[in-house]
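In this view, the complex is presented without one of its protein chains, the others remaining in place.
Chains: A and B, in written order; residue numbering restarts at 1 for each.
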Amino acid sequence: MNEPWGPHDIGGQMAGPIDQSEHENAYWEWQIDAMVRLALAKGLISDFAELRDGIEQLSPDDYDQLSYYERWAKSLAYTLVAKGVFTEQQIGDKVSEIRRRQEAEGLL
Amino acid sequence: MSQGRFEAGQRVRIDDRTPPVHHRVPSYVKGQIGLVERVCGLHPEPEKCIRGDGKPFQRIYRVRIPQTDLWQPYEGTDGDNLEIEIFEHWLEPAE
Partner (left out) sequence: MTDHQGHDHSRTFQPDHPEPISDAARVGLALRELLFENDHYTADEEQAVIAKMQGASPENGGKIVARAWTDPDYKRRLLEDGAESIKELGFELEPYEFTVMENTDTAHNVIVCTLCSCYPRALLGMSPAWYKSGSYRSRVVREPRAVLSEFGVNLSDDVDVRVHDSTAELRYMVLPQRPAGTDDWSEEDLAAIVTRDSLIGTQRELAVR
């Protein structure tokens, strides 16, 4: 078989039994989904292919361990930084702010 | 209006290149030969959709490949197929 090109290129690989349990999106997951669709609608990303590309750029560990919408979040961050919409600093600062908020709310 | 290079029923080969950019051909079908199951529409080339290379459009074809060609051993019938849509610039005529 040909070498897989990235962590996403998994058709035909061996894998275990399929977990058939259902998963309702948490609200924050809907918000991530909406964010990507709006980024597309507003022209911040030019095509859904940019989101897929960002996911394909994830490290194999990230690809395996992050959940579906976590991958979308990291992909969008990668793409918006690459396009100069935000800097890594801006995103990092905002992440810290959210973390402090979550600590104050007793979520962590 | 051109209907594209290939016709339904034609034998085609899927290229096995690995361009260093986002592309939508899975490794497991690269280099495989199949039949065009149907001619589809024009869509933006994935390789050119990243960071504004102009989004040129290309025709897509659904290609049918016998499962027994893809996997050895394969558990199923000789009539089991894998069908996948491939952009024109990934296909060549095959004998």
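Just so it is clear, a residue touches a chain if its C-beta (ideal position, glycine included) is under 8 Å from a C-beta of that chain, and two chains touch if they have at least 3 such contacts.
Note that the structure is predicted; figures quoted are calculated from it, not measured.
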Problem set entry | Which displayed chains the hidden chain touches across the whole complex | A, B
For this session: Name, in rising order, the residues on subunit B that touch the hidden chain in the full complex.
Result: 24-26, 28-29, 40-41, 43-44, 46, 60, 62, 67, 70-71, 74-77, 79-87
Exercise. In the complete complex, which positions of subunit A touch the hidden chain?
Worked result: 7-23, 25-26, 28, 30-35, 37-39, 42, 44, 52, 55, 63-74, 76-77, 80, 86, 90-91, 94-95, 97-99, 102, 107-108
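Everything that follows uses one rule, which is that only the chains that are shown with their structure count from here on.
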For this session: Sort out for me which residues of subunit A touch subunit B in the complex.
Result: 1-5, 9, 11-12, 46-47, 49-50, 52-53, 56, 82-83
Seminar exercise, completed: Counting only contacts in the complex, subunit B reaches subunit A at residues 16, 18, 21-23, 26-31, 44, 46, 49-52, 55, 70-71
